[in-house]
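A single protein chain has been omitted; all remaining protein chains appear in their positions.
Coming up: chain A.
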Amino acid sequence: MGGSSPCASCKLLRRRCAKDCIFAPYFPSDEPHKFAIVHKVFGASNVSKMLQELPILQRADAVSSLVYEANARVRDPVYGCVGAISYLKNQISQLQMQLAVAQTEILCIQMQQQESALPTQIHQDDCKPFLLANNNNLDSISQYLNFASSSNVIQDPADLKRESFWT
C-alpha cells in the first residue's frame, strides 16, 4: 500500500511519499481527483491536521465526508452542502404536511363512520317501540332528535356524538 508509487496527494504536492504518509491509505494514486478537490477546498495541511486528530479507524469515513463536502462546495460555491440541507429540510416539511392532511382524512372518515353507526346503536338499546311506530326512514335526523328528547337514556344528541368521537 503506497510502496513504490506516491499517493495522489504526494503526487499533486510533488513531494516524496513517505512510508507513514497520512494521506496514502485514503488517497490512492489511481484517484487523483479525490485529493485534488479536497486540497482545493480545505487545503492539504488542514486535511492532514484533521486526520491526525482522529483515531485511525475513523479516518476513512472522515475522508469520505470531506470529499463529499468538497464536491458540494465546488458544485455550489455559494451554499455548498448547506444547499442540500435546506432542500432536504423543505422536503421534510412538505412530507409532514402531506402526512398531517392524510391523518386528518382518517379522522374525518372515522367520524363519518361513527356518525352513520349512531342511529343503529341507539336502536339497539331502547328504540324498538319507536321504530315499530315509525318503521321507515331510520336515517332521518328528526326521528333521532325526537327519540332523544322523549327518552331519559340520552339527554343531548351532541353529548352522544362527542362521546363517540373521543372513545
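Criterion: contacts are C-beta pairs under 8 Å (C-beta built on N, C-alpha and C of every residue); 3 or more make two chains touch, one makes a residue touch a chain; residues count from 1.
Throughout what follows, contacts and distances are computed from a predicted model.
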| item | value |
| --- | --- |
| Hidden subunit of the complex - UniProt protein name among "Protein odr-4 homolog", "LOB domain-containing protein 24", "Dolichyl-phosphate-mannose--protein mannosyltransferase" or "Ribonuclease-III-like-domain-containing protein" | "LOB domain-containing protein 24" |
| Sole residue of A:L13, A:I37 or A:M50 that reaches the chain not shown, by the stated touch rule | A:M50 |
| Footprint left on chain A by the chain that the document does not show | 40-43, 45-46, 50, 53-54, 58, 61-62, 65-66, 68-69, 73, 77-85, 88-89, 91-92, 95-96, 98-99, 102-103, 105-106, 109-110, 112-113, 116-117, 120-121, 123-124, 128, 131-132, 135, 138 |
